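A protein chain is absent from this complex, but the other protein chains hold their places.
Residue numbering begins at 1 within each chain, and the chains themselves are lettered A and B in the order written.
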Amino acid sequence: MKTLEEVLVDWEAVIGLEVHAELTTLSTKMFCGCRIEFGAEPNVHTCPVCLGLPGALPVPNRDAIESIVLAGLATNCDIEKRSMFYRKNYMYPDMAKNYQITQGPVAFCMRGWLDLDVEGPGAKERFGLTGAKPGQTCDGVSVTEEGYRTRVGITRIHMEEDAGKMVHLGGEGGRIAGATRSLVDYNRAGTPLIELVTEPDLRTPEEARLFMQELARVYRAIGISDCSMEEGSLRCDGNVSIRRRGDVTLGTKTELKNVNSFKSLHDGLTYEIRRQAHVLEGGGSVVQETRHWDPAAKWTVAMRAKETADDYRLFPDPDLAPFDLSDEFIESVRSRLPELPGRKAQRFVDSYGLLARDARQLVEADGFADLFDGCMAVAGPRAAQLAKPVANLLINDVAAYLNERGADGMADASIRPAHLVELASAALAGEISSRQAREVLWVVLAEGRDPAGVIEERGLRQISDVGAIEAVVDAVLAENPGKVEAYRAGKTGLAGFFVGQCMKRMAGKGNPRVINEVLGSRLA
Amino acid sequence: MGPHLTEDDVRGIAEVARIGLTEDELARMTVDLNAIVGSLAGIFEYDLEGVSPTFHPIGGLVNVMREDAETPSFAQRQALSGAPHEQEGFFAVPSILGEDGDR
Partner (left out) sequence: MMLGLASMTAREIRAGLLAGEFSAIEIAREALERVEREDVRVRAFLEVSKKLALEAAARIDAAVAAGRILELGPLAGVPVAFKDNMNLVGTHTTCASKMLDGYASPYTATCVQRCLDAGCIPLGKLNMDEFAFGSSTESSAFGPTRNPWDLDRVPGGSSGGSAAAVAAGLSPLALGSDTGGSIRQPGSFCGVVAVKPTYGAVSRYGVVAFGSSLDQVGPLARTVEDAALALNVLAGHDERDCMSQDRRVDFTANLGEGVAGMRIGLVRSFMSAEGLSSEVRAKVEEAAAKLEAAGAKLEEVELPHVKAAMSAYYVLGPCEAYSNLSRFDAVRYGHRTPGCESLAEQYEASRAEGFGPEARRRIMLGCYLLSSGVYDRYYYRAQQIRTLITRDYAEAFGKVDCILAPVAPTTAFGIGEIGDPTEMYLADMFTTSINIAGNGGMSMPVGLGCESGLPVGVQLIAPAFRDENMLRVAAALEREYGAALVAPGFADERAGE
């Protein structure tokens, strides 16, 4: 098979995503008061409603409706005031009622979009942008300094309920094939789920991956889901087809399933594009089917070919009153809309002069942007001055600490903005080196102490006093007259030796910048 | 008035409805369903152009919601009390091979 790069020379990929997100920040399920909890004993968070017992009736969770409206506002959707819940009828054991409550042709949120900034190596997947100048519009996207920006249309976001979970026994590796029996746990049944469907606007696996990451950031920023692909609170199916460059009609698509990481999405789509090209170039035709991504084998496997379109016998659920959302309701939700990641990054650039890349890194890491804002508040009038050192501490040192500790975002570390500001100003003033700042930071984070105390205790504070350093430099030069002569004769490599000797005398606390300056003037 | 359902049509419906019918039952069901569908002619008696449907009687109820507050759940034993077949706290079903493999 050709590589993705080779395929994309002749073919254009057309990708659309269906993204399910569980509203994990709610207390209770979509239509009953059972608690939402991951990993509990089986069937302990169940009641007549989510077990589908005879006679039980659903009542929608107000916070779930607010959450989906919030999601719609955050993704530039039109909020449809009038909509209904429908029943999607099909029998499957993990669905207690044997119908799923979902929405019909009109969803709460319709016609939205998100902008993606595609940069770095991944931007190269987009064919035909080489040589384009920033500011140009090319192939429907706008070219930027470091890549390009593209707008992805969102068809709709609708509200539905999740199914229970099944365990398959007797087969290999928990798969359905070969299993002799399956077990059902309805704890997850009825968990509020929002499904977002994109327009087929994505053209590369990288764009699909970035879209998912951006969406996860948005959902986390508005506090509606923890968006964990590993735990299944964020799930994604990809529809992908390819067509000859220049063709207008769409090719036959396949649906990619079992994508449980951002990387799987990228790799699975890449494989599918390559496979489809291989099939088509070999004179074959793509079969419309669902294909399962196998991350270990790094290929996709056909599941079931759809001979006929599924007929879910959708009809409005008579048990649930229709919705006619008021302006007040929508506005009250809008008032809870926080600053979204893209806008926030732009503000960091505009207000504090951060590099666009650094600003984006801050908003992409969980909790960093809030911490950065906290630091800037503490810094007050010195905010502009301290912005870069604070950002660097966060992006490099705090991130490295969290990475090593395997901490789950910010949750496990108690990081106080005042401490970061204190460290950044000490480093800026030359009181400690950046290496020392990092050392102090780790103690501060691990032990929850304040930086000044750690600096004092470890005697880390740098000596920058010119008078004190001059005395040390003079003593070192006096002790090594031969080397001074050699230096003056042109052996300038000895500068390092002198600095080292000074540092030794000062127990490592001398400010290297000042030592260098004094040495320079004495040896001139 | 209504379309005529063949035995094959009815077999297809039974598959979706998950009701296993014998050939005799299928023949009888085909006769019954055609008779019933034929009796629904009243549906076509009026010009319904421009008439909006009423999916919920006694209109006017909208936005009925509950607060996101927890209510007691069943104990596991209670949840499983009606289960025809259970295993280790789960509901148990035979092999689901052949079912819609979408999950």
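What we mean here is this: a contact is a pair of C-beta atoms (placed from the backbone, for glycine too) under 8 Å apart; a residue touches a chain by one contact, two chains touch by 3 or more.
Please read all numbers here as calculations on a predicted model, not as lab measurements.
The undisplayed chain touches these shown chains across the complete complex, A, B. Residue A:321 is the one among A:321, A:376, A:421 or A:454 that touches the chain missing from this view.
Within the complete assembly, residues 5, 9-10, 13-14, 16-21, 29, 32-33, 35-37, 39-46, 48, 51-59, 61, 64, 66, 74, 78-79, 81-85, 91, 93-99 of chain B touch the chain that is not shown. Mapped onto chain A, the footprint of the missing chain covers residues 47-48, 51-60, 87, 89, 91, 93, 96-99, 182, 184, 309, 311, 313, 315, 317-321.
In this section, only the chains that are shown with their structure count from here on.
Chain geometry summary: the mean Cα position of chain A and that of chain B are 41 Å apart. Taken together, the chain A residues at the contact with chain B in this complex read 26-28, 32-35, 41-47, 51, 53, 59-65, 84, 90-94, 163, 166-168, 170, 176-186, 257, 290, 303-304, 311, 316, 318, 320-326, 329.
Those residues of chain B that touch chain A in the complex are listed here as 16, 18, 55-56, 61-76, 79-80, 82, 87-97, 99-103.
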